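The complex appears here minus one protein chain, its other protein chains still in place.
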Amino acid sequence: MRRLRLLDFSLASVTAFVYLSLYLPILLVFVLSFFSMRRGRVNWETFSLGWYAKLFKNEALGDALLNSLLVGIAAVLVAMVFATLAAINANSRPSSRSAQFLEYVIFLPFLLPPIITGLSLLIYFREAGIPRGLPTIIVGHAVFVLAIIYRILLTRLNALSRSLVDAAHDLGASNLQTFRYIILPNLRMPLLTSGILAFALSFDETMITLFLTGTDATLPVRLYAMIRVGFTPEINALIALILGFSIILTVALAYAWGRNSGSGGNLIAKTSK
Amino acid sequence: MTAYARMVRPGLADCLLWGAAALFILIPLASFLIFGFFSVVSNSIDYRPTLANFDELLSNSSYRTTFFRTMRMAFLVSATNLVLGYATAYFIWQRPPAWRNLMVIALAIPLLMSYIIKIYAMRGVLGTNGLLNSATMALGIIDEPVSALLFNLTAVRITLSVVLLPFMVLPIYVALERIPASVLHAASDLGASEIQIFARVVLPLSLPGGIVGAMFTFVLASGDFLAPELVGGIEGFTYGRLIFSQFGLAFNWPLGAALSIVLMIVALGVIYAARRFGNPRWQR
Partner (left out) sequence: MANPETGSPAAADVGLPLLRIRGLGARFGTVEAIKPLDLDVNDGEFLTILGPSGSGKTTLLRTIAGFQPPSAGRIEFDGKDIADLPINRRPFNTVFQDYALFPHMTVRENVGFGLRVRGTAKAQLNDRVDAALGIVGLEEFDARYPSQLSGGQQQRTALARAMICEPRLILLDEPLAALDAALRRQMQNFLKTLQRQSGITFLFVTHDQSEAITMSDRICVMRSGSIEQIGTPRELYYRPKSRFVAAFFGASNIVEPCRIHETRDDATIVETPVGQFRISGPPPDSSSGLALAIRPEALGPEDETRVNTLELEVVAVSFVGSETITELRHRRTSQVFTMKTRSDPAARPPDIGSILNIGFDPAECALVTEAAN
């Protein structure tokens, strides 16, 4: 089809442009973490690891990193417990109105602009007399990542034959045994996958966090403060490190997903439907 | 009712789940909705209900201007990304399977990268000494660096477009991937040309993905305050920033809540529309 070649070419150009626009800025930051720039050009003779050395002496950033890890792990664990219960509830009662409405509620904080989730929790905590701090951030993140974990778990449960639970009961298993031996083993991979994904989301979450932060900042909030004040080149080093971490997370996720079900393309399908 | 349904005690499950949902999702949302009807008197919140915030919102033209400017910007970001995203998703879909997976993962990596960092990186591209200026100068397209690229609404638009692109490409790609090959073969077998197959089969079957992507993009772009804050400067003042500022220096939480109520209504409207049109009858 020769007349389609022009079309193919333009599609390829757009695609190249899209990937370039996604990667070029990040690549630039990465380069600038090793080299300095003069008059709009990278000076390739100035390679140094100085910014990295300086970075590791910055205790405030170290604390922020620890806070981020703590918040991420705690939020994911809290959300996992709730999401597991909610997913089993929805899967076992597919025609239940209550479970359907609960699903809408679970999806609200994920679908609404983060600014709304953030400020509604801010107002709520203030009126309840709860001071801002890491616990309030954990709640905010748990509420935000809940929908992702719930959706992935429910997709897995819906794919399981409904008669598995009947079979377990039929063979004499109690409710607890059925959960331990039948449901939980089948949720292991989806829990892992959704856990990594949720952790990555929590690790990056900034807009909700900005509303809920007390004196202990998470890493993105710290970064936000630093960037607003002005450019410090050590940010570039920090950013390069965070990018490396993100890539590791993504690859881990893609690997877990590949083992779990098909290609990485399902990543969004399972969360956006 | 099956045995499985009886495994979960409905009463207990409802109590537990709805209790937690009320405590951490519904009551916070409700309290924010109610807060929009309070006011601030001499730096403390007056809990007597009033419509003053909404009155202010309607009468103060600067709020209106900011609102419509932001919605227009969010719409443009969605429209731009729908075109770019569809072309990219279609191109990926046409590749051999090994390429496809690689390209999809390459799209997912930036999605999981720190949002703040991506915005910061865009500053390096758009700034006076930035990559775009250096490159176009080196190519001889311009003589002087263009400062108009950063710290205005256009910069916000470009930044949001880039940052939100994966949210558009991935759902469209997933929709394309779900089209069975046999359907395309059948269309071809019945005599449809490549263009007819695209217009009559591929496009209608993949557009729901585009609608979902456009919804994500619009909702996220309209409420964003980080990108405007970091690359928008004074000119790039958006509705999200307006809300955020009420919780900072301005300290007018009730007004901030009232402004957010408007944003939430818009967001819910868009989500509802996406559910209706992004979930056509044949898919339900």
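Here the chain labels run A and B in written order, and each chain numbers its own residues starting at 1.
Criterion: a contact is a pair of C-beta atoms (placed from the backbone, for glycine too) under 8 Å apart; a residue touches a chain by one contact, two chains touch by 3 or more.
Quick caveat, the model's predicted, so the values are computed rather than measured.
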item	value
Selected from A:168, A:219 or A:235 as touching the chain missing from the view	A:168
Per the touch definition above, residue among A:17, A:44, A:101 or A:181 touching the missing chain	A:181
For chain A, residues in touch with the removed chain	160-161, 163-164, 166-174, 177, 181-182, 185-186
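Assume only the chains that are shown with their structure count from here on.
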item	value
Distance from chain B to chain A - Cα centre to Cα centre, in angstrom	16
Residues on chain B engaged by chain A in the complex (per definition of touch)	2-5, 7-8, 10, 13-14, 16-18, 20-21, 24-29, 31-32, 35, 84-85, 87-88, 90-92, 94, 100-101, 104-110, 112-118, 120-122, 124-125, 129-131, 133-134, 137, 145, 162, 165-167, 169-171, 173-174, 177, 194, 212, 216, 219-220, 222-226, 229-230, 240, 243-244, 247, 253, 256-257, 260, 263-264, 267-268, 271
Chain B-facing residues of chain A, complex	1, 4, 8, 10-12, 14-15, 17-19, 21-26, 28-29, 32, 37, 39-41, 82, 85-86, 88-89, 92-93, 96, 98, 102, 105-106, 108-109, 111-116, 119-124, 127, 139, 142-143, 162, 165-166, 169, 175, 178, 197, 200-201, 203-204, 206-207, 210-211, 219-220, 223-224, 227-228, 235, 239, 242-243, 246-247, 249-251, 253-254, 263-269, 272-273
